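The structure follows.
Shown here: the complex without one of its protein chains, the others still in place.
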């Protein structure tokens, strides 16, 4: 097939960022009061990595509330609680990627949504 | 030896919190602009866990600056960049513990500093 | 209260190891075929840390099987799947600690079981 191109690289970098985000932050002790702060911090952290053009993270408060331990009042961040929208810019290519919980598959699905040329 | 007592439990819980903090957050992508935000978030996260009375986290900005990759402008949080002071309250016992970088041993040392009865 | 003693230090180190184990390895992609190998590797890894006298890890295969995603055939290591028995030796003191899933509390409980003088 053809040589590796900028489109490949943009999409590859988007995958790296979502995989990194997931395995760095899943397991973080949380309660419903700190979700916004944590979401902003994850955005900042992944945002310092190469080629990230923008990132938006939200955490499902309802799911967190349901998961909080009755006795201890907290739970841990799980992949299915996360919704992430990410844009990676590599040279002239923008890859839009997403992570969101797929209820039917019961799985935090990562996907490429759109690829643009600037 | 004597039965497990509240002092043992307070000190044990302090150890758990420092071990958890270390292995949850080491590896987080960072730059010098986001250190305060990250430190507050780590305090909040560890603070939701059982028996934490207070916690104060700081990250060594000078070390981060030295470690930032020249080309990409970021690095990862390392244990030796962290300074943590923690108080655990178990029943009537307060255990004061600390993590800080020991230059001589080149090691992020965790230690119990003081044990108080309320 | 009295000065920090070897008993405090042994118990504190046991807490550190359990907190570290939990937050390092929770999130690891697993299936039922690789549980023994992973358990041995976790024992080795925590075993290289200071003051660990012995450690035994097992992972609940039934829980893993139930958690495996239908479509993708794997899941992630969770705290409640782990059973850990740990001995820490600090000077002349052995602290026996454990992590195991408490069904009633629905929580992976860590506890000190026994403290011995050698």
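Annotations for the structure displayed:
Chains here go by letter, A, B and C, matching the order in which they are written, and residues are numbered from 1 within each.
Please note the rule applied: a residue touches a chain if its C-beta (ideal position, glycine included) is under 8 Å from a C-beta of that chain, and two chains touch if they have at least 3 such contacts.
Bear in mind that the values here come from a model prediction, so they are computed numbers and not experimental data.
From the options B:3, B:71 or B:103, the residue with contact to the unseen chain in the full assembly is B:71. Within the full complex, the residue among C:5, C:49 or C:85 touching the omitted chain is C:49.
Against the chain not shown here, chain A presents residues 1-2, 4, 7-9, 11-24, 97, 110-117. Residues of chain C that touch the chain left out of view are 20, 24, 27-31, 33-34, 37-38, 40-41, 44-46, 48-50, 72-74. In the full complex, chain B touches the hidden chain at residues 23, 26-27, 69-72, 76, 79, 105-107.
Assume only the chains that are shown with their structure count from here on.
Per-chain CA centroids place chain B at a distance of 20 Å from chain C. The centroid of the Cα atoms in chain A and the matching centroid in chain B are 26 Å apart. Centres computed as Cα averages put chain A at a distance of 29 Å from chain C. Along chain B, residues 20, 24 each make contact with two or more other chains.
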